[in-house]
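Note that one protein chain is taken out, while the other chains of the complex remain in position.
So, chain A:
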Amino acid sequence: MTETVLKVTDLKVAFGQFEAVKGLSLELRERETLALVGESGSGKSATALSILRLIEREGGRIAGGNIRLAQNGNFLDLAALPEDRLAGLRGNQVSMVFQEPMTSLNPVLTIGDQVSEVFVRHRGMTRKDAHRAAGQALDEVRIPEPGRRLGQYPHELSGGLRQRVMIAMALACRPKLLIADEPTTALDVTTQAEILKLIKTLQAEIGMAVLFITHDMGVVAEIADRVAVLKSGTKVEEADVFDLFQRPEAPYSRRLMAATPKLGEGSRVGAAGSETVLSVEGLSTRFQSRKRLFASREAGVLAVDNVSIRVRKGETLGLVGESGCGKSTLARSILRLIEPECGRVEIGGNVLSGLPAKDLRSSRKHAQMVFQDPFASLNPRLPVRDLVTEPARIHGVVKAGDLRDFAASLVTRVGLEEDAIDRFPHQFSGGQRQRLCIARALSVSPKLIIADEAVSALDVSIARQITDLMLDLQLRDGLSFLFISHDIAVVERISHRIAVMYKGRIVETGPCEEVLRQPKHAYTQRLLDAVPSPDPERRRLAMPAAGLEKIAV
């Protein structure tokens, strides 16, 4: 019989007048993993922060309900506990791992200082003992060479290692409850797989309960025992993970499942033409490490290394790879937003390489780009009518008098209302902004659109709408796409062919099916293995023996 660790009843969290969580009840037992799933704005992070009462620092407050934590056979109401007693619990009995491993560590303190701090604070150890304990803690989270890491600073560690350090700190005092708020969202799939496995293993060793917050159904299927689906601050469904994936009850859960791209689901792309729209040959881009007087030309990092790709009319080439592999640099080098070192780029019969600046600018109308962050890629000071028509104005495609009508036709093409043209970007949601970015790209009727992680910042259902929009535009207008993403499942849905990039090189390219079914390169294989599958029956991450033990709820 496992005992209850946390009992949340009728929790209400408010930010000013806005109620972010509207009466949520949860129960968590020892050794159990409860996943809190929902799209942005569903109140999942607000719930997580409320449990540690960190919500007050974010400007919110607990407006009602109880948060009871088991303590020596009794329950302690965290919602009513004074601040000084809470400080003793945080990082000790309840600890938290955050999304951003880049910013959750103090950049001016060594790893050793930060991890040993926990032991000094909660275990009353001396600095020396704490330092030794910190070494063990790093060893526990399987960080190679823990002794050396203690003296290093956060910037010397990769994202995955930093997240391991965060976990080491969170687990240092053997908490009863670990709250993990999107701990793998900022990581690459292969790193994500390692972190998930680590959390699962340590849970089995320590026996803590885990409250896992995520938007990714694939991650849920991999790690959760039970799942609570949140929507606009209310729980729409709570179920065993197997039940939820087989028989989702609530309509919203079903929609969420349907929107989640699954690897191996195939795509509904149309037939591609034969005419070549984009041809890249032997493209290399080097980043100079530092300006030095006598530096040889060979110094610096080769971010794009002799890449050759080809995209035909009406075709989508999916470019996948991990962060830092050179995908975005390749995209920018193709358009010469970054000057490549060598190579030849031809878009729709126009050779971009070697063009003088003025001709380069006028030939940019053949290819347009859509960026990742819809909040930053629209000038906040301009109204939509000016934003979406800007490329057309630059290239003289539209006369000033026809501007409004033209803007209206563009926004309707991407599925927005006509009256959107007089509004400003901040009045739109992320998905709508991405539609505006696409409208802007369409304004010059380009032959090719390069979408750089264009749906990565969006919720799954919104991302699906955007990829559907791209498919529709392709079927209707014969547009070609270079679709860059780290998410292979999304790429599969939209692409005819896939190119896999690794350390600046294209290691494999071929038809979508072929690359995914019979990957030739070892790296492709590794990438595919790491993708979490949204099916708890087929967990891909090898689970430790102890962790497989199913808990009676």
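Here is the rule we use: a contact is a pair of C-beta atoms (placed from the backbone, for glycine too) under 8 Å apart; a residue touches a chain by one contact, two chains touch by 3 or more; residues count from 1.
In the analysis below, contacts and distances are computed from a predicted model.
*Asks:* Determine which name in "Polysulfide reductase NrfD", "Molybdopterin dehydrogenase", "ABC transporter permease" or "ChsH2 C-terminal OB-fold domain-containing protein" the UniProt entry assigns to the undisplayed chain of the complex.
*Replies:* Not shown, but named in UniProt as "ABC transporter permease".
*Asks:* Just one of A:316, A:329, A:377 or A:432 touches the chain that is missing; which is it?
*Replies:* Candidates A:316, A:329, A:377 or A:432; residue touching the omitted chain: A:377.
*Asks:* Among A:369, A:439 or A:530, which one touches the chain that has been omitted from the display?
*Replies:* Missing-chain contact among the listed residues: A:369.
*Asks:* Going by the touch rule given at the top, which residues of chain A touch the chain that is not shown?
*Replies:* Counting over the whole complex, chain A touches the hidden chain at residues 332, 335, 337, 361-365, 368-369, 371-373, 376-382, 390-391, 394-395, 424, 426-427, 437, 440, 444.
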